[in-house]
Every structure is written in structure tokens, then in C-alpha cells.
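Missing here: one protein chain of the complex. Every other protein chain is in place.
Chain naming follows the written order as A, B and C, and within any one chain the residues start at number 1.
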Amino acid sequence: MSILVNKNTNVVVQGITGHEGLFHTEQMLVYGTRIVAGVRPGKGGEWVVSGKVPIFDTVSSAVEATGADCSIIFVPARAAPDAILEAADAGIPLVVCITEGIPVQDMMRVRKYLDEKQVRLIGPNCPGLLTPGEAKVGIIPGHIGRPGNVGVVSRSGTLTYEVIHAITQRGMGQSTCVGIGGDPVHGLGFLETLELFEEDPHTDKIVLIGEIGGNDEERAAEFITDRLTKPVVAFIAGQTAPPGKRMGHAGAIVEGGTGTAAEKIKALEAAGARVARHPEEIADLLAGL
Amino acid sequence: MSILVNKNTNVVVQGITGHEGLFHTEQMLVYGTRIVAGVRPGKGGEWVVSGKVPIFDTVSSAVEATGADCSIIFVPARAAPDAILEAADAGIPLVVCITEGIPVQDMMRVRKYLDEKQVRLIGPNCPGLLTPGEAKVGIIPGHIGRPGNVGVVSRSGTLTYEVIHAITQRGMGQSTCVGIGGDPVHGLGFLETLELFEEDPHTDKIVLIGEIGGNDEERAAEFITDRLTKPVVAFIAGQTAPPGKRMGHAGAIVEGGTGTAAEKIKALEAAGARVARHPEEIADLLAGL
Amino acid sequence: MRLHEYQSKQIFAQNGIPIPRGRVASTAATAKEIAMELGGRVVIKAQVLVGGRGKAGGIRLARTPAEAEELATQILGMQIKGLPVRRVLVDEAAAIRSEIYLAVTNERNARRPVMVASAEGGVEIEQVAHDTPDKIVRLLVDPLLGLREYQAREIASRIELPRDHWKTFVQIARGLYQAYAACDATLAEINPLVITEDQRLIALDGKMVLDDNALSRHQDLAELRDIDEEAPVEVEARKYGLSYVAMDGDIGCMVNGAGLAMATMDIIKFNGGKPANFLDIGGGAGSDKVAAALRIILSDPGVHAILFNIFGGITRCDEVARGILAALESVETRVPMVVRLVGTNEAEGRRLLAGAKMETAATLSEAARKAVELAAQHAA
Partner (left out) sequence: MRLHEYQSKQIFAQNGIPIPRGRVASTAATAKEIAMELGGRVVIKAQVLVGGRGKAGGIRLARTPAEAEELATQILGMQIKGLPVRRVLVDEAAAIRSEIYLAVTNERNARRPVMVASAEGGVEIEQVAHDTPDKIVRLLVDPLLGLREYQAREIASRIELPRDHWKTFVQIARGLYQAYAACDATLAEINPLVITEDQRLIALDGKMVLDDNALSRHQDLAELRDIDEEAPVEVEARKYGLSYVAMDGDIGCMVNGAGLAMATMDIIKFNGGKPANFLDIGGGAGSDKVAAALRIILSDPGVHAILFNIFGGITRCDEVARGILAALESVETRVPMVVRLVGTNEAEGRRLLAGAKMETAATLSEAARKAVELAAQHAA
């Protein structure tokens, strides 16, 4: 079992003919993900990946022809807001946007529009989803995961891979790994993901990887206190980050004295989460649960 | 009994210091309507109508101080879209906009915004509401109505007064009279009003006054067929109107061969409504029900 | 307010839509000059604000500047549906491979803008809609987001536009939407949008209708109004804030309120007569407004009787009666008049008018019957 994606998820890849799109389509296919279609305006009717995946001009035509129920977006930042809206308008219930560098005001408008629709957005600027043994919809290296009962949710990319890898190395496995992305305005957050893990009968423990900036972690802590029955191990990156400086991710910035790692750690500890002091401690704490 | 407004409705008047606003505020007060506040930015703290009505700078402060649950708008067309949004944001559930001449693209944006809110808009470019004996929120001459069991809904102004007057003259009375307005994009339509009349235990018969343009009447006919149990007398103004010409109301225009009176009459007759051939027949048909 | 083709196309061009090279001329000599500048075959197009120019001979192809001059002379001498042609547009002729229809207008039910497109351009879209409705693509636009690129592509895909043209088509569709939104249009239409033999997309004809309610915030557009193209009475009516539409009957109508005005016309017809106009004098009928309305009605030589229908609500009947009396002093009337006053102070109003040379009526039916009768007598 898993949340969000599994082996029956039918995926359409928006921006399938680009360098990244094509590479990761192949990787996802190798992993066993059901990639049913690609979209690239003007190339409808062609095929990619040795004739395995048909290309459509529009998401709506891809959905009509293939019944795709999940989209992954690799188009450049300039076109990505449009791509998200197109997927939403085509009725796709789950949209994963890998694209980095979308202006934040664009994302505010997109989110406003999506709020009226029945659609879940993951990302942007995220590594996507991995349900080990079933499907990968994103760019998380598939081989580092292993089916299991740990749900992983994170704002980060490679740090998440580290943690997944470490969990696997310790003989444990993951139900689903969710990269929610490093942008200040994004889709699915910690709250909604924790809720999904809480409801998932095959997730028994949860790893939450936060970082400086915003107060998603503080709100997650409230949720942990109020609603979550499953144990959580957390880590907050950026304990040494100086204020006012963007640490790579557009959302990783301490502004006006808020969004510090110290606050987040305090909130999570108060909520009963085990907070690792450094990333290697995560798997240790998890094993001890 | 009535729909939408009654003697307990607390009304705030937006644009109370203007010529129209002040005049009709007095008229509404004379009728017995509970006018609890007026709004005019920059004049907060003053009073109008011989110290009877306090002025506030913003709708939100008026609502806070007086608990107003209905707003009527007399501000000029340029400022009216803002006035509607302000009322909606202040949490007012019923907004009546008398203002004529609002650009239609403005109204499309306003409606889009209102769709997300729990607010009912009447108008714009409408005469408002009259619940005889209880309250008038608008500009319908109060003395022409009389409490009774006929619900009146209309896209017109003076034509509606004619009909109300004629109904009263024949010894019948009205539950509520609703002027939905003559603009192509407006708030409450025939459908929603018919639904309210259907649910209102004190409304037994309904008069529907339509006109050329759009297909609100056709959709009303569908509703009459599908859901309405109460008898309807209808009249459609503009049987002699030439195509492509705007007949006074911005919405009264036959475009591309649709929106003709003939089509509307046909649809309403097919739905079982008695359709008057000229306005004086309305009260006759009603009396015969 | 409707814009001329050449005005609409200038707005299109400002919004990135390719249009043919060309200019407007009010003399045949200028038309010839423009043809010479363009250096080839040109199309001479009458600029009048009515449809059916082509059928009326108002659009002609000229192969040489001399022919352009000759055809311009002919067209500038024409009247199309009663309107004299005062200007022609001289456009470079295009070699047309195929014709598309593209427009944006207001969808009342959805309360949103709608893009309308068809691979069958160059003809009346109503005809296409009637004959082959599935050839028309309709796509609603969120008024707060505007037309997005993917939506324009969706349209291109659904009208089966060859993929080579998608990029330009997206630009044109978004430009058209932009023109519609920026100008507060109720219609912005390209018909036809052509694919030329050399594979370009060009807006060959253009039409824009602007929202009269929004003109006050578009001073530049309001100035494009071509008063020459309007019936002088409509120009006069607008000046006095009157809503007037000419019709071909013989009974002039003066009514307060648009719905009531339409209903008055309806009852005239029901009684066997024909209304000469729609006229709403609005609320509060001062004598100058009533006088202007009277003059406008009487300027139509086909009018043989006038019917006043006034419902006194907020405005009292006696006030209106005084307005009518004052107006009658300044306007000479040549036809019989029937007045019907109902509502607040109706008795006093009728009493005031009894002295004037007017028939009064208690009901609308009676008023209509009398007006029909009197008009017939007067015409005879």
C-alpha cells in the first residue's frame, strides 16, 4: 500500500521530448511506472522511447486517449504554470511538477486557480514521488528505496535521497516518499501528506524532513499534536543558516526573524516528534522506534 | 412570509450620501425597512436622514457596529464593482446593486470572485426587492404592492411596477417582488428565484417577466418542467424588437438569431406556463388560476 | 459601439496580430496612391458599419492602381443598406489557401468570455452554427486569468489547424483576447483568418463591438465613433441620454423604462399596429428630455401617431404631465397623440393633460387601440 501513486497509476509526461523529460521517462519506465503518454505541442502522433510512449499535442487529448490519471511536468519554468493549469483543466487529479525556478507570483495565481478544482499538486521544484516496488513519478533514484512501512515527506531533494538510502541500508523500507518541493508557494504540504500517511494502513512510522523558511513545520507540529497517532522522526536542515540569505531553495530563507530551524525543532519536539540533530541520526531514531 | 428580505432584515446603504442613495434611503425608511447604516468613505461618524442613520467609512466597520445582513448599492458604475466586492468581503450574505451601466467584463470578474463566496447578488441595473408590508430594499414604489401570495420575478423596472400595480388593483397581493436586473451578467437569476419561491410556503403563484436576449427564460422553462409545482404566468417583452439592436437594457438584444421573444414564449408554453400576450393580460391570467 | 474594419484591424495589429498591409482612403485618388505603394493587386473594401458589404458589391479586387482608382470611385459612390460609403480600405490582396473563423465574445450563461473558432471561416458563423454545429469549437476563458497558451493550442488542435501554424495561431488568439479585454469589447472577431499560399496567417477582416458602458474609461476608443455612420436621430438621442431604436412602423412611442417600452411596442402590434420606434426616456422626465424625444420621434416622416405610456412610480404622473406640456410648447406636433398615465398622482396628471390636444386612455390596451386607429386616420 502507499499514498498518492501505486502500480496502477497511469502517468502522462508533460514536456516528454526535452532532455530531462526524456531521460526521466526512461528511468520511470525502467522502474515499472505506467507511463501511458507524453505531451509536446506540435509533436502529436509521434512516439518516444523506442515506440513505447505515444506523444499528444495537448493534455486533454492524452487523457482522452489513454485515461491518464497523473501528470508529471518537466517543461521549463516559463511554461510550467501553464502546464499545471492545462493538466488541471484536463481533469487530472494528481499533478507532479519537477520544474525549478517558477516565479512565486505565478505560483500564487496558479494555486488560486487550483483551489477551485479537484486537483492535487506536488511541487514545483520537487523530486516527486516514489512508492518503492510500485511506481516512481519523479526523479528520486529508484534503486535506493525498498518497500516498507516508513512514510517519508521532505522539502528537499538529495537530502531525502540520503535519508531514503540510509533507511534502506538499515533494513527498513518506505511506503511512499513524497518530495513536496523547496519553493515558498507549492502544492501539497506537510499537513496534507501527514494526513494521508495517517490514513494509510501500511505506513507505521513517518520521517519528516524540513528546512528553514516559512512555518510549514510549525503547522505540521500542530497537526502531529492534534491528529497524528503514528510516530514521527524529524530533521530540520539549516540550523547554521544566516538570516536574510536564500539557501539554494527559493523557500529556504529566514525572514524577519521567523522561519528559523530552532523554532521548528522546538515546535516538533513539543509535539512529541523525535528530532534528529544531524541527518545520520534519522535512521537511528527510526530504528529505535 | 417572503423570500430574501423581510421586516427583520438589517440593511446598510452603500453610497448613502449621493442624490439617489439619500432619496431612496428615505423612501425605504418610510416603508419601514430597517436601514441600520450607510457607507461613504471619508464621512464615517456623520449621520444622515435627520440623525436616523449613521455613516461608516467601510462596509466592514458598518457590519461590525450594526450587524447589517443586507447591503444595497447606489454608488456610480465606476465604483460599483468594488462596492459589491467590499460587501462580499465584509461577509454580507445578500447584496442588492441598483447601479446601472457597469461594464460587462467588470461584472464577469466580480461574479467569478463571488462564486467562491457565500453571497447572493441581486442586480446590477435592477429595481431591487419588495416584500409588501415588511421591507423594501430597492426602488420599487412601495405603495403599489400589497401582501399576498404571488411571487414576482422580472428583468425589468417600470414594467414590473405596472404588473405589481395591476395585481394589487385586482385585489391580489405579492409575497416578494424580485427585480433581477437588465444586464447580461448579473447575480440571482430566474432559476434561483423560482427555487426560492417554490420553497416559500406563502407563495402560491408566480409571475415571471422576461425579455429578449440571452436564454435565461429557456432555462427557467426547463426548471418549471423539472421542479416547479406552483403555477406560473409569464410575459416576454420585446416581441417586436429587431435583431442586433439593444433595447435599452444592456442585456436586451437578439444576437446571432438567438434570444428572441418567440423562442422564449415557446419554451415557457411548452413548460406549462400561461404566457400573456401583452402586459395587461398578466393579472387576468393570474386571477384565472 | 461598433468599430470599422480598418479600426478593428489597427487594434489587432497593436496586439500582435498580423494584418494585410494597407490604408484607408476617402478619395479614389488616395486609393490609387495606396495601390501604387502596395505595388500589386489590392482589395478595395467599403468601410460601412453594416454586414453584407461583399454581396452589395462593396468589396472588389483591383489588379492595377488604375483599376483601384476606378473601383474606389464606384464604391465611394455607393450606398450600402442606406449608408453612403465615405471611406474605403485599400489592402494588399492575399493569395488564400484556407479560411478560419476566430472570435471572442461574452458568454452570458457561463458569465465568462468564450473563444469561438471554426475551420470554416469566411462565411457567417451563425450559418455554420446552424448547418454544422460540430464544426464550431467553443472554449470558455477565466476572466481573471485570461486566455492561456494551452487553451489557444487546444483550439488549434480542435479545429485541426496544421501544426506548423500553431505558434502563430496561439499568438493571434492571445492577441485577439488581449484586444477584447483591453478595449472592453463585447465581440472581437477575425473572419476570415486566412492561411495564405505562402503559409502565413493573416487577419483579413476584423470586427469589434465595444461595451457602451465601458466607453467612459476608453476615451481614445470613444473618439473612434463614426457619427457619419449612424442615423442622425440616434446621435441626437444619445446626446440627451435617451435610448432610441428606429423601426419601420407608424406609431411613435415614448415610454419610461426599457421593459415597459418593449411591452408597449408589443401591445401596439397585438392591436394590429406597427411601432415606429423603441424609446426609453428613463426616470425623471424633464421637459427638455421629453421635447428632444418628441423631436426625434417626429423626425421620422413615417410616424402618424404618438403613444405616451408612463408608469408613475418614484417619478409622479403630474411631474411627467408637466414635462410633456412644457415640451409641447417648444415642439410643433403634426400627428395625433395618445397618452396613458398610471401610478402615483395619475388623476392629477390626466387632468393636466386634458387641456392639451391629446387623447387620454385609462388602460394600455385602450391607448394602443386608439393610437392604431388615429394613425390609420392620419395616414389616410
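Here is the rule we go by: a residue touches a chain if its C-beta (ideal position, glycine included) is under 8 Å from a C-beta of that chain, and two chains touch if they have at least 3 such contacts.
Worth saying up front: this structure is predicted, and the values here are computed from it rather than measured.
J.: Which visible chains touch the chain that is not shown?
T.: A, B, C
J.: Determine which one of A:V30, A:A65 or A:V104 touches the chain that has been left out.
T.: A:V104
J.: If the hidden chain were put back, which of B:T17, B:S61 or B:N149 would touch it?
T.: Final answer for the missing-chain contact: B:S61.
J.: Among B:I3, B:I72 or B:L85, which residue is in touch with the absent chain?
T.: In the complete complex, the chain left out is touched by residue B:L85.
J.: With the missing chain put back, one of A:R34, A:R120 or A:H249 would touch it. Which one?
T.: A:H249
J.: In terms of residues, what is the contact footprint of the unshown chain on chain C?
T.: Touch with the absent chain occurs at residues 144-145.
J.: Spell out, residue by residue, where the missing chain touches chain A.
T.: Residue positions of chain A that touch the missing chain: 27, 77-78, 101-109, 111-113, 139-141, 143-144, 154-162, 165, 182, 184-185, 209, 211-215, 219, 235, 237-242, 245-252, 256-257, 261, 277-280.
J.: Go through chain B and note every residue touching the omitted chain.
T.: Interface with the chain not displayed, on the chain B side: 41-42, 44, 57-61, 79, 82-83, 85-86, 89, 109, 113.
Keep in mind that, in the parts below, only the chains that are shown with their structure count from here on.
J.: For chain A, which other chain has the most distant CA centre?
T.: It is C.
J.: Compute the distance, rounded to whole Å, between the mean C-alpha positions of chain B and chain C.
T.: Each chain reduced to its C-alpha mean, chain B and chain C end up 28 Å apart.
J.: Taking each chain's centre as the mean of its CA atoms, how far is chain A from chain C in angstrom?
T.: About 55 Å, centre to centre.
J.: Can you list the residues of chain C that touch 2 or more other chains?
T.: As it turns out, chain C has residues touching two or more other chains at 142.
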